[in-house]
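Every protein chain of the complex appears in place save one, which is left out.
Think of it as A, B and C in the order they're written, each chain with its own count starting at 1.
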Amino acid sequence: MYFEHFFEPGLAQKSYLVGCQKTGEAIVIDPRRDVDVYLTAARDNDLRITKIAETHIHADFLSGSRELAAATGAEILASDEGGPDWQYRFAHTGLRDGDQIHVGNVRLDVMHTPGHTPEHISFILYDLPAGPAAMMAFTGDFVFVGDVGRPDLLEEAAGIKDTKIRGARDLWKSLRRFRELPQHVMVWPAHGAGSACGKALGAVPSSTVGYELATNWAFQIEDEETFVHELLDGQPEPPYYFAEMKVRNRAGAPVLGTVERPPLLGPRRIAELCGIAESHNAQSGERLESAQILDVRSQFAFAGAHIPGSISVPMDRSLSNWAGWTLDYDRPIALIAPDHQVSDVVDALIRIGLDTIVGYMPSVDGWIDEGLPVARVDQLTADELTAELDSDADKYHVIDVRSRSEFDEGHIDGAVNIHAGRLTRLADQIPRGRPLLVHCQSGYRSIIAVSSLERLGIGPVVNLIGGYGAYVDASPASQATTSR
Amino acid sequence: MYFEHFFEPGLAQKSYLVGCQKTGEAIVIDPRRDVDVYLTAARDNDLRITKIAETHIHADFLSGSRELAAATGAEILASDEGGPDWQYRFAHTGLRDGDQIHVGNVRLDVMHTPGHTPEHISFILYDLPAGPAAMMAFTGDFVFVGDVGRPDLLEEAAGIKDTKIRGARDLWKSLRRFRELPQHVMVWPAHGAGSACGKALGAVPSSTVGYELATNWAFQIEDEETFVHELLDGQPEPPYYFAEMKVRNRAGAPVLGTVERPPLLGPRRIAELCGIAESHNAQSGERLESAQILDVRSQFAFAGAHIPGSISVPMDRSLSNWAGWTLDYDRPIALIAPDHQVSDVVDALIRIGLDTIVGYMPSVDGWIDEGLPVARVDQLTADELTAELDSDADKYHVIDVRSRSEFDEGHIDGAVNIHAGRLTRLADQIPRGRPLLVHCQSGYRSIIAVSSLERLGIGPVVNLIGGYGAYVDASPASQATTSR
Amino acid sequence: MYFEHFFEPGLAQKSYLVGCQKTGEAIVIDPRRDVDVYLTAARDNDLRITKIAETHIHADFLSGSRELAAATGAEILASDEGGPDWQYRFAHTGLRDGDQIHVGNVRLDVMHTPGHTPEHISFILYDLPAGPAAMMAFTGDFVFVGDVGRPDLLEEAAGIKDTKIRGARDLWKSLRRFRELPQHVMVWPAHGAGSACGKALGAVPSSTVGYELATNWAFQIEDEETFVHELLDGQPEPPYYFAEMKVRNRAGAPVLGTVERPPLLGPRRIAELCGIAESHNAQSGERLESAQILDVRSQFAFAGAHIPGSISVPMDRSLSNWAGWTLDYDRPIALIAPDHQVSDVVDALIRIGLDTIVGYMPSVDGWIDEGLPVARVDQLTADELTAELDSDADKYHVIDVRSRSEFDEGHIDGAVNIHAGRLTRLADQIPRGRPLLVHCQSGYRSIIAVSSLERLGIGPVVNLIGGYGAYVDASPASQATTSR
Partner (left out) sequence: MYFEHFFEPGLAQKSYLVGCQKTGEAIVIDPRRDVDVYLTAARDNDLRITKIAETHIHADFLSGSRELAAATGAEILASDEGGPDWQYRFAHTGLRDGDQIHVGNVRLDVMHTPGHTPEHISFILYDLPAGPAAMMAFTGDFVFVGDVGRPDLLEEAAGIKDTKIRGARDLWKSLRRFRELPQHVMVWPAHGAGSACGKALGAVPSSTVGYELATNWAFQIEDEETFVHELLDGQPEPPYYFAEMKVRNRAGAPVLGTVERPPLLGPRRIAELCGIAESHNAQSGERLESAQILDVRSQFAFAGAHIPGSISVPMDRSLSNWAGWTLDYDRPIALIAPDHQVSDVVDALIRIGLDTIVGYMPSVDGWIDEGLPVARVDQLTADELTAELDSDADKYHVIDVRSRSEFDEGHIDGAVNIHAGRLTRLADQIPRGRPLLVHCQSGYRSIIAVSSLERLGIGPVVNLIGGYGAYVDASPASQATTSR
């Protein structure tokens, strides 16, 4: 048997290639949309991808199943469990609890494991020539290393009411079945550390049934009510784009074929596409009309100068996630990205279905030379902020854009907590009357937030360089005043 | 806890990085010699490599422990078990059964597991914040996925007499201790499929104690004598370089620092370095005097034209292995390798301690243009061979250079089996009196063998294009005459 | 003024970008078809390509004018001189003797310079801000460094009768006009050393009017008749594809847009596309039916093993030229080319209009593993040949595939001279009755010839490794017997 695991760090997403070397057949489980990795691995190991399996309708990335099927002719296998609302709407071979998938001498048994979603299934793998013992479980978003899948995404992100309690109870029952698996079975989930799909994801790629029973918090709880309460408590904010993913994954993602590098565009062309008039009232933050600009340069470069109204998401592993929070699925995207990063940015965007990328410009130098409108961000170092607050503690409304849990561990006295991704939809919660001092933990998320505020036309805004981390380092005194 | 596993396919060698994200400390287990992969992984995950551990004195690759220690300042931890002959001879922190290694909040318990070698130890890992359950076992060459380490290398490769029976009995005892580990513990060995260190290595990267107990042949045997017999039966030929590795790994590998790309050399310079006179008796196969030439071009290009006396090992995952079989550790190496492969070839060579690479030449065109001596290989297609044998079955002595087990599954009638790597030392077993027809399974190993025969001055030699595979396809009739 | 010159060594083709930095306008003269180089240069120098000019209807490459116009919106300027048979058949702005082209502050004056072709024009450049002196002449295939354009291509390659004498007389007149230009004017032609468009092309990229008058052979001759005779004497063989280029360049090359890398194909798919049955009579040299295979591996690898009927043109600067000689414009092409060379091979092919590339396979290993038919080339080293000829001087018909001029400087006694490119159409000139010994100067062209003979089904054929050069080195005695 051949086995390979693929980890995409941006979405902490995991997928698998399992093959039978005897027959040359192979299956891919939960493929991502940039499918070259599977094609290459199969080729290098003399395997043909003949089947593709999905554990569930994903919320955090656009499935690559249809893309991979188009490239290989493989059959798509997906759950028909979960009731009428949870049926895939594209051609596939339906799977139900107890079904068996054969890939040469490898067998995968289907186990219905609802909870995270109603239709969720897991696959229990047997390498038949080695003997009748179960070898691995592909658990999708059901059981992670050290955690279990959250059942509240539908309600939180997709706005489907009253599903999270029912999901939690379903999950309790599914976990009881999981306990029955042999202790030695390896557990390979659909996510690793960093995903928003669970609250305590470990950085170890796999585990075993026995180890999870011994250590995973979910198996230490003995009654259902406590479990339901614990499970639903303190889950991180699901990104807005999750709702979009649910709909698209059920409908079936469009097939891209070869993804071409977007063309290099000049400043005038970008301005046209984005409906930016050559006015000079750059700081007024007027909204762009047609294409939206995604600027992936560093937070420092964005602060130094940027195109008014552009969305800042500095290139980083978490680009997919923050692009999903901040970009508009209905508008084309123009990139500000250096040449050597364009391909990676495009991959990160198509992974979540942001496919319409009209072109890119490597910097804003040419834009400025053309006399097109430009904006900058007011900033303070932590030392400067400390000094200012020392002399006038009420100079700013402090907006802390970190997560609730980070905020709860300590924050600047008087700060208001609004998650960086949610800012655009929570404009009414932003206090007025003073300049806003925006910060996160280290400076990455605050620039995203600042660019959102600029688009909303709310200000003046001042960004804190280095975030709360730098603030704590800089101000031993004021740290004492932060609440806990 | 952070965990990453590194697979080097050429030697099927596996190494591990385990870190504690809380404290930033990390340990590498059984590092290979091109250590950049660990430095990069540590950097990308904000870890400092502070410890390096060895499971045993490796026979199949040169350890990177000293290289990595030189690059990071980390402490080397290695076994002091095994008796006076098995003590490492360079500075290290000695480990004994029951010792504990702490890497931040991760603990590794040392378990003495002799058998493959007398000093062999394994590490049982505990991720302390997750609870008191054991999580993983790093088993080195003790327990593989589906196999156990062979105890006969010392005797076979290093020529240390009477050790294999004792090793097999030690292994039996060590396996009894392994059975006591919890079933859920993950097993991460030092080798995957393709290594010569075990006889049935699987292509799955890891397993669990329980799955091995259920499926690994070694745990299905109930008495020691049967086990010893089974274990020692039918092991593949260990490459000659294994003896060299044992000595060097115990002494401590020299530290390379930055590995520079070898210089491009002209034909005249290569000829000088290799002591090739400008005589034209190219086909006479005279031995080179000083540097040896390693030609990594394809088997087809080598057959088309090559420098007389050069060693053919076409660039491929198994380059390290075949270079270890055929190159002389006491002579510098000149490469015939295209520009884009030079770095990979150098990496493959230094992994087994072939460090003295004096330069390279991308092709033999310039050599031929200079009028330097050139040789070619006589070849037949399978169709041609079939036709020839039909008219004269005794035209050739057929030398089948595959492994014994391949030979046993079917071979050309009358063929003599000599392993491709062993040819140079088994010249007296080669039949004389007719031209030699050399073949392997697909054509890769036979070119290595042909180049060895040329250096020995034995011939005439004819190479079969496509090997036994092509022969079987071409000659349905003659196939029937092959023995089983 | 901005000036950049682009040299494509494969076709020894030269093109030019001239821009006015004041206005940002630029013109490209005689662009090649892979137009990225112009787009990049223009972008890096803040220029917009607004005009494209052609000196004449090229015979040796497919013009990139239409490709570049499609990418930039620039206007194509081309000759309307030369009479009805020499009119471009696609949309362009016509130029006539005396016309002026303005590119910002740069002016190019059109000068009708027939001879090489009837419609040929040259451009005399003035950098107006620097003063009224002429600065450069873009002479196309009219005047080269040390040579003049040949007027016989139409007759030789395109089969248009009775044009070469008239062309030579036109050229004589055009040269008289050239003599009138100021001595200091720089001369930038459309070809450098290596092209088949002139007989004594220098390796210096540019010259001056005065230096050409002083040194170019064409200006040392004082009467027209001698000139005509000298000019038409001893011109190299024009490749067959020149006729194709003439027709296509007049009609207008198809616009490619983005050139995608052809897909990797498996052996079965290649076999299907090429209509290769899975028969084993590989050596029979049967013709492929649909796609043709171009194998760009080294001559040595091709000799070692290849797909029967494939065309060998080893990757090299001269790939375009030899592909033009040997490939069929009406059939799609499947490549045997290593991954790192695919893009360069594709560029070399589209430069001469071989656009239909259906896929590639990096080696023939997989082909052989599949049991598909395979062929090899019989070869001799120079030493071996010398020994054979010593014992039997009439063993072979020797086919010397070098150019006539190389042959005349010395050849193997009794050899027949047939240019490597012409072999496929001169099958009736090949002597029969003995095995053919094929050679060129160093071994590159002979493998092309050998692959042509294989396709013609003529044999047996033996290839000489290292060619005539190696033969002369190896056989001091036989050298004496060569003529000259």
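Just so we're on the same page, a contact is a pair of C-beta atoms (placed from the backbone, for glycine too) under 8 Å apart; a residue touches a chain by one contact, two chains touch by 3 or more.
Treat the numbers as computed from the prediction; the structure is a model and nothing was measured.
S.K.: Can you work out which residue in B:264, B:393 or B:426 touches the chain that's missing from view?
M.R.: B:264
S.K.: Using the touch definition from the top, which of C:130, C:251, C:393 or C:427 touches the missing chain?
M.R.: Answer from the full complex: C:130 touches the omitted chain.
S.K.: From the list A:133, A:368, A:430 or A:458, which touches the chain that is not on show?
M.R.: A:368
S.K.: Give the residue, chosen from A:117, A:299 or A:321, that touches the chain omitted from the document.
M.R.: A:299
S.K.: For subunit B, which residues lie in contact with the unshown chain of the complex?
M.R.: Its contact residues with the unshown chain are 43, 258, 260, 264.
S.K.: Mind listing the subunit C residues that contact the chain we can't see here?
M.R.: Given the touch definition above, subunit C has residues 1-3, 5, 21, 127, 130-131, 133, 135, 146, 182-186, 202-211, 213-215 touching the missing chain.
S.K.: Could you please point out the subunit A residues that touch the chain left off the display?
M.R.: Its contact residues with the unshown chain are 280-283, 297-306, 340, 363-365, 368-369, 371, 373-377, 379-384, 442-443, 465-466, 469-470, 473-474.
Going forward, only the chains that are shown with their structure count from here on.
S.K.: Angle of the rotation mapping subunit A onto its copy subunit B, from a C-alpha fit, rounded to a multiple of 5 degrees, please.
M.R.: My answer is 180 degrees for the C-alpha fit.
S.K.: If you average the CA atoms of subunit A and of subunit B, how far apart do the two points sit, in angstrom?
M.R.: 41
S.K.: With chain centres defined as C-alpha means, what is the inter-centre distance between subunit A and subunit C in Å?
M.R.: 53
S.K.: Please set out, as single numbers or ranges, the residues of subunit A touching at least two other chains.
M.R.: Touching at least two other chains: none.
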